[in-house]
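Input: one structure, supplied below.
Complex shown without one protein chain; remaining protein chains in place.
The chains carry the letters A and B, assigned in the order they are written, with residues numbered from 1 in each.
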Amino acid sequence: MNSEKLLVVDNVTKVFTKGQGFVKSKIEAVSRVSFALERNRPEIFTLAGESGSGKSTVAKLILGFEIPTTGSIVYKGNPVGGLKGKREFIKDVQPIFQNPFETFNPLKKVQSYFHDTERNFSKFSPGKYPLTERALELVGLTASEIKDKYPSEMSGGQLQRASIARALITNPSLLIADEPVSMIDASLRMSVVNLFKRLKDEQKVSIIYITHDLATAYYISDRIAIMLRGQFVEVGAVKKVLDEPLHPYSQLLKASVPAPDPETRWSEDITLSDLETREYTRKGCKFAGRCPKAFDLCREQEPEHHAVDDRLVKCHLYA
Amino acid sequence: MFRVIRDLYRNDGRFAFGFTVLVFFVVISFVSLLSPYDMRAWNAVPRDLRPSSKYPLGTNSIGQDIMWQAMVATKNSLLLGVIAATISRVIAIVVGLLSGYKGGLFDRIVMVLTDSFIILPMFPILILIATILRSSLNMVVLGVVIGLFGWAWDARLFRSQILSLKEREFTRTAVFSGLGTFKIVLTEHLPYIIPLVMSTVINNMIWVIGMEVTLSQLGLSNLNTPTIGTMIYWALQYQAIFLERWNWILTPVTICVVLILGLYMLSTSISEYLDPRTRLQMIRKG
Partner (left out) sequence: MAILEVDNLKAYYVTQTFGRSSTVRAVDGVSFHVNKNEIYGIAGESGCGKSTLLKAISGLVKPPLQILGGEIRYNFADQQLNILDLKDEKQRRRLRGARISLIPQGSMSVLNPVRRIKKSFEDVIYAHLDVSEGEFEELVKNHLEALGLDWTVMHTYPHQLSGGMRQRVTIALSTILRPEIIFADEPTTALDVVVQRGVIQLIKKIKEEQQNTLILVTHDMSVHATLCDRLAVMYAGEIVEEGDVKSLFGSPKHPYTSMLLSSLPKIGDKSARVSAPGAPPSLANPPTGCRFHPRCPYAVDRCRQETPALRQLNETHRVACFLQEAGSMELQGRAANEQ
């Protein structure tokens, strides 16, 4: 059964210990997270949440930069271990990072990464980089836009597209995109986001899209998982989860997205959490402190995932 | 490369000064090979002569031509500086890089070793070694010995730079471009390390030259070989200040001061130029 799946994340937990000696504190950055992507059905799966929700840690776990404390991550039937070798894995799974100016070494020409990737993963004849040209075409960049350029000579939008192109050279089956558009101006985001849609539809690439921007998530995702303090609180088809959110946190998130429309403005105020660490170490449901519908059980016991209306909701209200 | 030097020369007074000084002294070092006298010989020329056209800087109390002495001394001191600085750089880079990349237990052990070298009172130990080796002490040996002590501080510096570079995102990109660790170090990280190395090289040279002068005053150098330090030593031995033989004592002192000043200017100018932030600014201007 497992060979049917592209990626299986099974009950993964990641604990970080801060401090040394006597003063240690443990933070469960990722807590019992599970989901799976099908092999022959490419999809865009979004991990949405605020900062500190653990979504970037999940990305690092999948890419192999961190190792799960418990649980397992299996890609095409093979476990994803520490980052040692695993050439096949690197060929098939590629990352796209948030800050394109950090993705590339500012002292190196951008094209060097392209050439290196092509050289390392294909038979190549010197001077000719057909895979690079193809990848640039896919993202809508011309060769002259990156030829001999350093990262600081390109705009954020161009550079991010170059970053995506580099990830496409090896013809991967899975892209892990960590906040790929948050550093690009709002008006240029669409070109990158539309590109992801095209990649899924035409190139059959699955994408794990990590973001805190629900509007773009709604626009391109198939499924979405809302994360809070390392846990999935609601998982399901994006239209369902965002049109009618069930978990109180999902509802709060949706209500907080400002609409680009002066006719709709918020009517009521919200309260904000003060110190982040308090929510991490809270017993019971992590959202109980802010939840308008919380009751006693919420503060005592962590809720289970309940299957409701074709999605999973981690909330006592739906027991 | 030449365009860079020309750019720096035109626009940075410090570089102009330092570069000129360095070139001047290097030229002198080469010219010194033409010395008509054997530098170790005493009484090769009449003593205590004032500067004249035959002896442009005069002669000293042990019968040597001061000008040629000074030239050979410059050559030897520079040579010493280069040897010692090179040895200590190589050790520092190897130790720092290996330790930074391997991490774990290896790193901890190496760092303890490095720290011991940092806190060791270098001066008394150098005196000890110099005393023991006194008979076989030539420039090369002295250079090696000093070099073996000058690496520890900078090893730590390189290691911390590596540690921070390992975490940068472009390192991850390089991993996913299929580059092996060695290639990553070479192509991604070295451009950040090189400026550090360059500025420490020159600083190290300054330190070595100063150290040699100091050791010489204690008689812990090969006193027959002319270096800046030994010249000062002999001049003081023969009461050059008391006897107002200014040409003898001031020559090495001036050379020493000007050389170190020039090297220092060069070092600050180069390290500012090579600083990745300045380079970024310049790339942007294009």
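Convention: a contact is a pair of C-beta atoms (placed from the backbone, for glycine too) under 8 Å apart; a residue touches a chain by one contact, two chains touch by 3 or more.
The shown structure was predicted, so the numbers you read here are calculated from the model rather than taken from an experiment.
A.B. asks: Hey, which of A:15, A:36, A:215 or A:308 is the one touching the hidden chain?
C.D. replies: The one listed residue touching the chain not shown is A:215.
A.B. asks: Considering the whole complex, which of A:27, A:63, A:193 or A:315 touches the chain not shown?
C.D. replies: In the full complex, the listed residue that touches the missing chain is A:193.
A.B. asks: Looking at the full complex, which residue from A:67, A:143 or A:259 touches the chain that isn't shown here?
C.D. replies: Reading the full complex, the residue touching the unseen chain is A:259.
A.B. asks: One chain is left out of this view; which of A:54, A:68 or A:157 touches it in the full complex?
C.D. replies: Candidates A:54, A:68 or A:157; residue touching the omitted chain: A:157.
A.B. asks: Which parts of chain A face the unshown chain closely enough to count as touching?
C.D. replies: That gives, for chain A, the contact residues 50-52, 155-158, 185-191, 193-194, 212-216, 218-219, 239, 242-243, 252-254, 256-263, 265-266, 269-276.
Keep this in mind: only the chains that are shown with their structure count from here on.
A.B. asks: What does chain B use to touch chain A in their complex?
C.D. replies: Going by the criterion above, the answer is residues 168-170, 172-179, 187-188, 191-192, 276, 279-280, 283-284, 286.
A.B. asks: Across the complex, what residues on chain A touch chain B?
C.D. replies: Touch list, chain A to chain B: 63, 65, 83, 87, 90, 94-95, 97, 99, 102-108, 112-113, 116-117, 119-121, 150, 152-153, 163, 166-167.
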